[in-house]
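All protein chains but one are shown in place.
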Amino acid sequence: MSKKVVLAFSGGLDTTYCVKYLSEERGLEVHTAIVQTGGFSDEELKEIEEKAYKLGVVSHITLDQTETFYEQCVKYLVYGNALRYNTYPLSVSAERVFQALAIAEYAKKIGADSIAHGSTGAGNDQIRFDMAFKIICPEAEIITPIRDNQLSRQDEIDFLISKGVDGDWSKSMYSINQGLWGTSVGGKETLGSRLSLPEEAYPTQVTETIPKKISLTFDKGELVGIDGKIYDKPVQAIQELNKIASPYGIGRDIHVGDTIIGIKGRVGFEAAAPVLTIKAHHLLEKHTLTKWQLYWKEQLGNYYGMLTHEGQWIDPVMRNIEKFLEDTQSHVTGEVFLTLFPYRFELEGIESKFDLMNPEFGAYGEMNNAWTGEDARGFATILANQNMIFGKVKDAAEETVSE
Amino acid sequence: MSKKVVLAFSGGLDTTYCVKYLSEERGLEVHTAIVQTGGFSDEELKEIEEKAYKLGVVSHITLDQTETFYEQCVKYLVYGNALRYNTYPLSVSAERVFQALAIAEYAKKIGADSIAHGSTGAGNDQIRFDMAFKIICPEAEIITPIRDNQLSRQDEIDFLISKGVDGDWSKSMYSINQGLWGTSVGGKETLGSRLSLPEEAYPTQVTETIPKKISLTFDKGELVGIDGKIYDKPVQAIQELNKIASPYGIGRDIHVGDTIIGIKGRVGFEAAAPVLTIKAHHLLEKHTLTKWQLYWKEQLGNYYGMLTHEGQWIDPVMRNIEKFLEDTQSHVTGEVFLTLFPYRFELEGIESKFDLMNPEFGAYGEMNNAWTGEDARGFATILANQNMIFGKVKDAAEETVSE
Amino acid sequence: MSKKVVLAFSGGLDTTYCVKYLSEERGLEVHTAIVQTGGFSDEELKEIEEKAYKLGVVSHITLDQTETFYEQCVKYLVYGNALRYNTYPLSVSAERVFQALAIAEYAKKIGADSIAHGSTGAGNDQIRFDMAFKIICPEAEIITPIRDNQLSRQDEIDFLISKGVDGDWSKSMYSINQGLWGTSVGGKETLGSRLSLPEEAYPTQVTETIPKKISLTFDKGELVGIDGKIYDKPVQAIQELNKIASPYGIGRDIHVGDTIIGIKGRVGFEAAAPVLTIKAHHLLEKHTLTKWQLYWKEQLGNYYGMLTHEGQWIDPVMRNIEKFLEDTQSHVTGEVFLTLFPYRFELEGIESKFDLMNPEFGAYGEMNNAWTGEDARGFATILANQNMIFGKVKDAAEETVSE
Partner (left out) sequence: MSKKVVLAFSGGLDTTYCVKYLSEERGLEVHTAIVQTGGFSDEELKEIEEKAYKLGVVSHITLDQTETFYEQCVKYLVYGNALRYNTYPLSVSAERVFQALAIAEYAKKIGADSIAHGSTGAGNDQIRFDMAFKIICPEAEIITPIRDNQLSRQDEIDFLISKGVDGDWSKSMYSINQGLWGTSVGGKETLGSRLSLPEEAYPTQVTETIPKKISLTFDKGELVGIDGKIYDKPVQAIQELNKIASPYGIGRDIHVGDTIIGIKGRVGFEAAAPVLTIKAHHLLEKHTLTKWQLYWKEQLGNYYGMLTHEGQWIDPVMRNIEKFLEDTQSHVTGEVFLTLFPYRFELEGIESKFDLMNPEFGAYGEMNNAWTGEDARGFATILANQNMIFGKVKDAAEETVSE
């Protein structure tokens, strides 16, 4: 009896190659799976399924993880205002981890002997896939035909032709990866350090030109409404916000970062909803959290982002950090007001019953109701104490030396 | 013989009141001083000096600290990419500390018995002034007439009229504070949480409409040139960049933050050169520094910003952090290319001989020259080790429990 | 009708003075309260109550907060292995905050107009008391007779004699403060930097000389048993452990630290149970938590300790950190074995079903079952990647320069 392999399948050249290679060269029983994390339309998923069966797979499954992805990861990226290197909302990074985990769980469930993915040896995805597989189903062999054989596109095409598989394998100018939390865009410009992506590289073209005021409603840190309309689920609000803001070209940028494998990598992205959500959320937090909450959220949110990016989302410290982040959100409730412009947006202000900026106690620079000038004077005196002492001790020590 | 007081003097209502109060009510010998940190024109400084002498001060001095401010503080804010709460380049915060220090040193030098400032009891400045005075010349008495007596503007005006001082004390709609590292803007909108500043509140109006490509040259982390022209001093490059970019309305935003005294405060700012410099500098660092350099720079840069903001710039830990930051900059040399648009800018790319993104070793997602697929597989296996073990130990422990 | 004041009362000279001063000089209705956090015997509490009524207070209450103190604070200090400056288990620091909070809540409950404490102006306690009072019942006036009048002991004694109060006010050589989480010892040696405390300064003398093996049982991070006996409550286990280990002189040391008011302070302590519990707990964690859990626990545990020490336990970030710490403890279950010797102890080892040091996967330095040598080689290659590239880029850049 031939052995079962689960293959992460997207319908592209690499994974098409893998199907044929695994079944015909390795004699394995191929079960393909694709994970939906919000980036595919139903039609696309159906086409991919048809492709899989046409290639002769024993079974194909679509694993819908959009809600799981939001509930177990995106939510915390928002709580933590996670922007890698202050720029990138981890669009693909986070999504890929959840795809890997779902594939691994599926392989475990159907008792697969091996798991395969079509990644090359030069990117982050191979590490995310390998790690999830090793942790969730460590007994399964990991098969990576493209990486192992360092195949060129032509090698793959030739092989497929020899197997009677035809298709349009012409490479598009830009490689696009779409998901709930943003779309990545790679191309010849991102392979170097000097150039930005041209307008046409971005999948969503800028069609809106008239500024638009919107309000975002947050409930305990989650985006739940837009312009007063409350959605059943935050995922819907995110998707709707994307529809509204993407045609403004908002949330575009290029991320330059450290890959897990030690090289620098550069990738373009458009992520209107993620960027708007995080920036609005952060503003609401600046009004509703204490200084030390903001401080520690920054530390833990950034580390959470970094470990997610590096495929270590499964480490138990991540569950611990999630508990911290969640607990910080009890007062992050209110409305954030902003204006969308072509290619940019402005945060206007907020309204929240938990707003700590409250004229009852004092107005910055103007009035002090809750304390006196004498209190402030005493505060400054004590706060200066250690450095005053340091200065005097230093002067005395230096005098001793110079005498 | 009457006692000497040094008064931080700006020529505004509060400090004009102070001159008269200190000399006529307290019988002190008033020596006024104003500190230039890049925000005053020569004419303004001259007018202020004339005002002082007209009010009857014994002496008046202008202390030019622009270079000192850059060399001892702004430089490190750039090295550290310091943006408070991810937004505010600490425009006034940092400057005020240097003004306070210069006043304190001056008071010490002329043997003043007391030092005075015109701050209210509701802002950050009082703490910055008090602390610097307490640390640099702890023996001097600190006199703060406005804070101590919680005077209203009308009280001050009435007093000045009674002393025969007239002037136009009508309050402008927005209070503006200008310096090398940005201009702050406060007004009725910033006293609440809901509204942004109207266009007319910003001192520099947007007059440029045509996108403009520029390049910024950095040498060991310092901005030294624009469009290929190298300046004698970074201060000149910053000032020139401000001239170019301010009419685009770049670097405007509202900072919502925690004041030193525990209340939330909100302040508008325009800071074209600071924001462009920091963002371009950070991009160059993403290409030239290692992951752990970027990580620790973020921690230390942000803390440096926070302690500067809170008037603790004088703590010796700040000198230690400066040594760290400076040492990280040895490779932060190169050109950054960007485009200015009305109200926004785009970072295009960089060129640097220290760029770690180098196709010789590998291209992200495409080629691995410096390692094999087998290496990457081994890497992922070992990196997954601890969580693989964690999972197995957990499963075994839970089985034991449920048996 | 005279106004109500709640006074934190210990029966010592300072608070005795306060009773008389508040009632007879200020004409207030004095309600005394003492907070038990595990340091007083029933007899002591009874004596203090009698003293209070004898001084003429309107009411006196003992607020037992031992369980609250454990559940809301000590538990987290153990989870976080909190030792200030790597030495001090925060014995008095933490306790004092809980005493202040209980007094403040009590004052609020009985509708007091003011709250009083007998602290001087030179220590941490005044800040802890003031802050708790300001936060919990901000409307109440805070009265601090000793601090405000900088009274000497003789001043106080003279006043009390004039009011007909007599007592033995001779000062003991060492000031002792006892609580659940340790006993502090201050004396002439701790006022300077050079000397340690003499043997006789410690309240518990060393009477045990024979080494003793014991085991401590932890359940999700809490000390629940000793030598196999499980206690109803962790507080009991801590108290029992203190009885066993204190006569060995374990957990003695001198803490040198930064006070909240900026000066350095030095205080001796004996804290057998706290030190043993934390060190045993930490060892168990080293076996059962992942590297990143240990890393972040250290950061957050230490900050939790610092903010507790500085009277900021009430900040909401502390609740957030508690959630993090608690969540890390799910696997911190097992036995820790140790040996007590006079003045020291040795940690022997642990047993836990969650122990990640498991020969099934590999033995450090000896066997690798879960991975191959080839995996390790690949791991090292990739981990070296960035620094290899950094080195080559640096060499090439330097060559360019020198050419």
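Labels A, B and C are assigned to the chains in the order they are written; within every chain, residues are numbered from 1.
Simple rule for what comes next: contacts are C-beta pairs under 8 Å (C-beta built on N, C-alpha and C of every residue); 3 or more make two chains touch, one makes a residue touch a chain.
Remember, it's a predicted structure, so these values are computed and weren't measured experimentally.
In the complete complex, the hidden chain is touched by one of A:Thr217, A:Thr290, A:Thr308 or A:Thr328, namely A:Thr290. Between the chain not shown and the residues C:Glu25, C:Glu50 or C:Glu346, the one that touches is C:Glu346.
Which of C:Ile161, C:Ile230 or C:Ile263 touches the hidden chain is settled by the complete complex: it is C:Ile263. Not every partner is drawn; the one left out touches subunit C at residues 81, 85-86, 120-123, 126-127, 130-131, 134-136, 138, 142, 144, 147-148, 150, 186, 191-196, 253-254, 256-259, 261, 263-267, 282-283, 286-287, 290-291, 294-295, 298-299, 302, 306, 311-312, 314-316, 337, 341, 343-344, 346-352, 355-357, 359, 361-368, 370-377, 379-381, 383-384, 386-388, 390-392. Residues of subunit B in touch with the missing chain: 138, 258, 261-263, 289-290, 292-293, 295-296, 299-300, 303, 307, 312, 315-317, 319-321, 323-324, 326-328, 370, 382-386, 388-389. Subunit A residues in contact with the hidden partner, per the touch definition given at the top, are 290-291, 331, 353-356, 358, 360-361, 370-372, 374-379, 381-383, 385-390, 392-394, 396-397, 400.
Rule of thumb we're sticking to: only the chains that are shown with their structure count from here on.
Superposing subunit A on subunit C by their CA atoms means rotating through 180 degrees, a value rounded to the nearest 5.
Although subunit B and subunit C share one sequence, what matters here is the overlap of their interface residues, and that overlap exceeds half of the numbers used. In terms of their C-alpha centroids, the spacing between subunit A and subunit B amounts to 31 Å.
Each chain gets one centre point, the mean of its Cα atoms, and the points for subunit B and subunit C are 38 Å apart. Residues of subunit B in contact with two or more other chains: 290-291, 355-356, 358, 361, 370-372, 374-377, 379, 381, 383, 386-388, 390, 392.
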